[in-house]
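Here the complex is missing one protein chain, while the rest keep their positions.
In order of appearance the chains are A, B and C, and numbering begins at 1 in each one.
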Amino acid sequence: MNSRLPVIVTTIVFLLGFAGCGLHFPHFASTRVVGNLLTDNAYLGVMAVGMTFVIISGGIDLSVGAVLGFTTVFLAIAIGRLGIPPLLAFVLVLLLAGAFGAAMGALIQFLEMPPFIVTLAGMFLARGASFLLSTQSIPVGAPLYDTLNAFALHLPGGGRLTFITLLMLAVFAGGIVLLHFTRFGSYVYALGGSRASTALMGIPVARTTIRIYALSGLLAGLSGIVFSLYTSSGYSLSGVGNELDAIAAVVIGGTLLSGGVGTLFGTFVGVLIEGLIQTYITFDGTLSSWWAKIVTGALLFAFIAFQRLMSGGGFRRSRAGAAAA
Amino acid sequence: MSATPDPVPLLEIRGLGKSFGSIRVLHEVDLLLRAGEIHALLGENGAGKSTLIKCVTGVHGRDAGTVRLGGRDIAPRTTEEALAAGLATVYQEVNLLPNLSVAQNLYLGRQPTRFGIVQGAAMRRRGAELLRGFGLDIDLSRPLGSYSVAVQHVCAIARAVDAQARVLILDEPTASLDSHEVEVLLGVMRQLAGRGLAILFVTHFLDQVYAVCDRITVLRNGRLVGERACAALPRMELVRMMLGRDLEETVSGRAVAEGATRERIGRFRGLGRRGAVAPFDLDLHRGEVVGLAGLLGSGRTETVRLVFGADKPDAGRAEIDDRPVRLHSPRDGLRHRLGYCPEERKTEGIVAELTVRENIVLALQARRGLLRPIPRREQDEIARRFIRLLDIRPADPERPIGLLSGGNQQKALLARWLATEPRILILDEPTRGIDVGAHAEIIRLIRELCADGLALLVVSSELDEIVTYADRVVVLRDRVQVASLEGEAISVSSILHAIAEGDGAASADAGAAA
Amino acid sequence: RAEGLVVGFSQIGSESGWRAAETTVTKQDAKKNGDTVKIADAQQKQENQIKAIRSFIAQGVDGIFLAPVVATGWHQVLSEARDAKIPVILLDRDIDPADKPLYLTAVTSDSVHEGAVAGDWLVKTVGAKPCNVVEIEGTVGASVAANRKEGFDDEVKKQPNIKIIRSETGDFTRSQGKQVMESFIKAENGGKNICAVYAHNDDMMIGAIQAMKEAGLKPGSDILTVSVDSVPDMFRAMIAHDANATVELTPDMAGPAFVALGAYKSKGTVPPKWIETKSVLHTSADGDLQQVLDQKKDLGY
């Protein structure tokens, strides 16, 4: 129940926020806006799922944004220039991204290096690699892309559930099963609770750690695929700073960076909240670019502070040592 | 005792050696464990018991020696492999996961699954069964961290027992249990041994040793002193083996002369906190030891935390020297010369990576304040003094305290507060995990302290211990003060009576959540 | 009904003084013709621009101005705009030719041409003398950077006497420009081997000028300078004879765009696909530096 509360609160906060915007702007409360909210943040959602696993396990992954960028360039070159069939290219890039994540996990596990730094180096590496592939932005002209992009479930009122939206929702569903209903999932929480204890309980710490980062890399790759569908192109600078968006989404969703506590549903709401803030800014449109930044920060603060207060921010004594941030 | 042990050893440890860096911790230790026997591994704090266990179960690598299980050489590199080989262990520190549900903790790694999906309901059902076997009836879906250490420890034991291993290793499992739970545990151990399990049992309670064990292996300073059959070894002889000297018998009875002035230092009226303890009154006098008795989860820790100021009371008032004071934070407590050795050493006591010296001076420094740092020379002096006074081993003030054995960490924490020269000292389970020698020392210390005019408030689950030093015993049940015994009225039986009085269910909801 | 159009402007960001000026000018133009413009700052991220355009569509604006951060990846969202019958006008950067049908017109300068103009000036200035050029590039991956490099390099490659000896990125910022120039000076024997600097924007050049001064060199005479943008500070530098030349990139892209949009909305006149803004060259030799500077003062550079 202690872990449920934040999620409930976050959800309420989001709904209130959405309602507020709906009253504020005429065209806001429409299925179209909802559809856009999902489509425009699909890549972030996919990325955030992986990030949730990593953070709950007590780690962090800064490389995801760069991996996204690399993926788009890789796909653009593979499909656009080398004419490799898209599906094959997808598989290749997913394998690559997964292996990359696994490698970082191995460094973290066996050399006891801090995840923050290992993945930071990973970020430089992935971004640098995409520069080496190409510094120009490359269009991807593949029939598959057009068909996938054309596909959409139409909602009453002009809203559309696009392919990538459905893909993101599927990833969340799969993630929820994996995290909340499998042994692997419980190991993830265990690691976040205490690596030492987990090891003493005879849980395969090394294997689990590596798998977690592999999963994060894989999903970063997938979010790269989503992004490349989203823009039908590859660009070495795409995804800059997305890792922070993903982390923020996860944490807003009530997951503790200290690990061991959190839910994927919370992350989902976190992503929506971030999207909502941006939509609000663009709907307003009168804000100069610096006021836009300030307001973004202010709203972020408002959401988080409100969340803390509602879930009783006071100094509570908790015996759950690990959870006590 | 239990089933007659068959001669061929199930677990055979030979010439096991281990050093950490330059420090040799274990020297050619042999240990034979036979199927169906309960084997006690005894020794002072720092003797190397836990290290031996960790070397056998793959937490540490060993430098020398062989370990054979059922005639096969084994060399597990992780506890995972040890478990697979058939060694189930409960390590000294409660090593479960506070953020996971009780059920998950019991079955982590062995959860029942169908198509890879964990069967939560089934798991909780089996778990409830298991825990009932230990007289524990709690909600298995709540996070383990919301239950007291005692409850957590029982879960750890239950987990290990359920692992269906051939050898069960328990490192001071009874340290944080109360008499009732200890009885239950010993019962379970007998059963398991009866089923042919080999059990290695580390404890500092000799009564428990004599109650269940077949054989005893004694370590001193990392060396094997000898293995004896329990029946053939008189208590005094055993203590001599452990300490390498005789233990001067601790005279019981009050420390201070009866006539001593009972000048009141602390006065607490209607102090309470919702969900923790009902409002209570408490007086503390110079040179007096007040004992807090009660079952696990009766709210003793909560009580003393309120007195110290670790938690904010939501009712009542506190007076020191008859002047009303505000005790809302540990700093307030410190300012008014109170001291508090918490029960949960690892999470609330030590700062593992800091040295023994730094840990000892911490509270004193906090009292002097940021701008008056204690000069290094003075720090060394203080550290050395208390290391000598409390015989902390190894006597190296520059060692990270995390590397000390449990008992020695406890002594260092005591030193931390003694260094602040408190007027009221609160000890929550001070003798938990302390060897017989140190145990006697600490009790003597408690006496000396109150002779020097301190007021002591001591929480302990060991009634006979309380009886030896308490001038007054306050008994709690279900977070309510139910009795206060004075002078001659104090005796184990009278306390037990007060605890049990009128309701036998008290033990059932031991550790039931707030 | 050219009056009171509501226009959504998806601006790249506010990374440079020039960008700020473009935004200001756009607002000023809108005020002039009594239109309202909703500006969304994308902070250099294409995804943010796409989100912005989507929400403009959702709000049913009359027209969308887009300053694309990259050339590719607009097909989908622009199609959505077309389906919603909202004309899109590109500002200051063009996009993938394949998407031509999706926008009304593009008001841009030709950044390859800008590079060429700069190169041409250098060629003319040095004549037959041998000349080692160092180049301070824009952000790696930015299309403008690539184009301005291409234009300049092609122009000077034709001359055997001019060599580009070093080329590093200065991220379009002053401090990086300065740092890069310092390293060039150290690496090229105190700057004695360097005859000219070409920077992809004025900000980097201003940093470089500082670096040269601190190294005891005289920018403008010891080492020639040419860069792109024509921000006020560059004019001040030229007036002080610390710099030689800068290629103008007008911040007023929106002006023509508003005209085109107005005409299209009222009379349905379809403008040409490309409205090119001129890339004028200003040099320290010009007499009108002060006037130009005064005009530029209040454009929010």
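Going forward, a contact is a pair of C-beta atoms (placed from the backbone, for glycine too) under 8 Å apart; a residue touches a chain by one contact, two chains touch by 3 or more.
In the analysis below, contacts and distances are computed from a predicted model.
Hidden chain, UniProt protein name from the list "SMC-Scp complex subunit ScpB", "ABC transporter permease", "2-oxoglutarate synthase" or "Coenzyme A transferase": "ABC transporter permease".
Note that the undisplayed chain, when the full complex is considered, contacts A, B, C.
Considering the full assembly, A:Ile117 is the residue among A:Leu16, A:Leu95 or A:Ile117 that touches the omitted chain. The chain that is not drawn here is touched, among residues B:Ser179, B:Asn221, B:Gln365 or B:Ser491, by B:Gln365. From the set C:Asp154, C:Glu214 or C:Asp288, the residue in touch with the chain omitted from the display is C:Glu214, counting the whole complex. Touching the chain that is not shown, out of B:His60, B:Arg240 or B:His328: B:His60 (per the contact rule at the top).
Touching residues on chain C toward the chain that is not drawn are 13-17, 19-21, 23, 137, 140, 166-169, 171-176, 178-180, 182-183, 186-187, 189, 203, 206-207, 210, 214-216, 233, 300-301.
Hidden from this view is one chain, which touches chain B at 20-21, 23, 50, 54, 59-66, 73, 75, 77, 91, 93, 95, 310, 329-331, 333-334, 340, 342, 347-354, 358, 361-363, 365-374, 400, 402-403, 416.
Along chain A, the points of touch with the absent chain fall at residues 110-114, 116-118, 120-122, 124-125, 127-129, 131-132, 135, 195-196, 198-200, 205, 244, 247-248, 251-252, 256-258, 288-298, 300-301, 304-305, 308, 313, 315, 321, 324-325.
One rule holds for everything that comes next: only the chains that are shown with their structure count from here on.
Annotation: 34 Å between the Cα-based centres of chain A and chain C. Chain centres here are Cα averages; for chain B and chain C they lie 72 Å apart.
Touching chain A in their complex are the following residues of chain B: 59, 78-80, 82-83, 89, 91, 95-100, 104, 108-109, 111, 113, 116-118, 142-148, 159, 305, 310-311, 344, 346-347. By the touch criterion given at the top, residues 25, 27, 30, 32-33, 36, 39-40, 43, 131, 135-139, 141, 149, 227, 230-238, 240-241, 275, 278-279, 281-290, 292-293 of chain A touch chain C in their complex. Across the complex, chain A meets chain B through its residues 1-3, 177, 181-183, 185-187, 189-190, 192-194, 196-204, 260-261, 317-323.
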